[in-house]
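For reference, the structure is listed below as structure tokens.
For this view, one protein chain was removed and the others were kept in their places.
Showing chain A:
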Amino acid sequence: MAQVPVQTIHRDPQLFYWILFPITIVMILTGVLRHYASVLMASAPKRLEQKAMREQRRLIHGMNLRGNFHVLSQRSFATRRDALITAYESGTYLKDPERRGQAPPNPMSDPSSMEGMMGMMKNQMAMIIPNTLIMSWINAFFSGYVIMKLPFPLTIKFKSMLQAGVATKDMDPRWMSSISWYFLCIFGLQSVFNFLLGSDNAASQMAQQMGQMGPQAGQMFGPGVDPDKQFLAEAENLAVVEHHSVLDGVEQRLLEGIKV
């Protein structure tokens, strides 16, 4: 097998100072800016009126009781469960009990739910706008330059991705253009942001996208959810709990633990 000669391309060292470093610095600064923008734009949680707060807290109370029943004795658990189930089923804790059974209001017309959607929109915007700007900035100024060589070989499929804007047929796909350095920066700068801004920063797009996939905390009481239905479901969940205490058989365990 004939040895393929290694391609060498002589490049102006000025390429590093005028393309590589500007892109990297701009990417890092954009991440820092995005972090602080999201910190500044985060709206403080709105004060709820007392009834609505009670509705939420009572539901959480039921969930906590269901999750931690093992620390209660049989009697106190039964008392709590009975009280909660009765209240849930009669709708005592509802925000406006006379609206039971009606369809929930349209989330678009409710001003408080508009707030939540605005927050989501703001986050989306904070992600999309800088990306579009930087992308077009790189395309306008730096397209068509080959700046670096990857340290590992790639198949020919990557050529169109890495060498966008460089129309050279025989060039090794290891050579990469400025736009692919931008993509590498998007994926790899997370550790730099961890170092600069602490671990729960909002700088990286990747982390934000992960967060959107996951379940959202506010969804439980979100608009369009009928609290009456939630209460009834929670009552049912409580009713089927089979109680056992963590202190059952504790004497046995204590005696086993004592070495003679």
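Some observations on this one:
In the analysis below, a contact is a pair of C-beta atoms (placed from the backbone, for glycine too) under 8 Å apart; a residue touches a chain by one contact, two chains touch by 3 or more; residues count from 1.
Convention: contacts and distances are computed from a predicted model.
Think of the chain that is not pictured: of "Ubiquitin-conjugating enzyme E2 2", "serine C-palmitoyltransferase", "ER membrane protein complex subunit 6" or "Protein farnesyltransferase subunit beta", UniProt labels it "ER membrane protein complex subunit 6".
Across A:56, A:139 or A:194, the residue that sits in touch with the chain not pictured is A:194. By the touch rule set out above, chain A reaches the unshown chain at residues 16, 20, 24, 70, 147-153, 181, 184-185, 187-192, 194-195, 199, 244, 246, 253.
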